[in-house]
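A single protein chain has been removed from this complex, and every other one stays in its place.
Let's look at subunit A:
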Amino acid sequence: MPEAPTDIRYVAKNMRLDLRLIAEMIPHGAKVLDIGCGDGALIEHLTREKQADARGIEIDMAEVTKAVSSGLAVIHGDADNDLAFYPDGGFDYVVLSRTLQAVERPREVLRQMLRIGAHAIVSFPNFGHWELRWRLLTRGRMPDTETWNRPWYETPNIHPCTILDFIALCEMEGYRVEKWLAVDERGLKAPWRRSVRLANLFGEQALFLLRRAG
């Protein structure tokens, strides 16, 4: 599981700003599955503020115990192995926040998400960011930044991609991109709304709302 940078700004109820952006995409009363839900901050928010039926999967047992102790419907499991057991169309929204780059089979996980849910909300750190490109170009070593802060031999982020890569995968798989935005490390919206190429250069995190085609 990627470690969240420590200096992310928190808003009301200690929810990460990027989770807040995700929450804004989810309508009242929706049925939501949050994969990699951590201690369940998003689930709790959606349950309380939007009367959603929100459930979660988390790989870190300490986080699961915390979430369950707060009365949340969270199970111990992971994206690669547990999604296959959910029924088709069981959820309105399936969320995967800052985890896609760390799963074993990202393409399969996305397929499962859009099989289980009518919508998928995916956020991931953008490997196309200029700082990464610059470091690799000038130093010839794997980038070491605020977001990509673990050495190559121990990073859990085994499948990094750029915003353009992700869009290409969505095209290949026939997913409709309903919304996308690039945000900076603190979850603030970055002003690259009009150009994917600029977003791919300057956006540190990407957030996509996808829909099953047809």
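Please note the rule applied: a contact is a pair of C-beta atoms (placed from the backbone, for glycine too) under 8 Å apart; a residue touches a chain by one contact, two chains touch by 3 or more; residues count from 1.
The definition used in the following text is that contacts and distances are computed from a predicted model.
Taken from the listed names "RNA polymerase sigma-70 factor", "Ger(X)C family spore germination protein", "Spermidine/putrescine ABC transporter permease" or "Homoserine O-acetyltransferase", the protein name that UniProt assigns to the chain not shown is "Homoserine O-acetyltransferase". Touch with the chain that is not drawn comes from one residue among A:17, A:68 or A:177, which is A:68. Remark: the omitted chain is touched by one listed residue; of A:86, A:127 or A:148 this is A:86. By the touch criterion stated above, the residues of subunit A touching the omitted chain are 53, 55, 61, 64-65, 67-77, 82, 85-87, 90.
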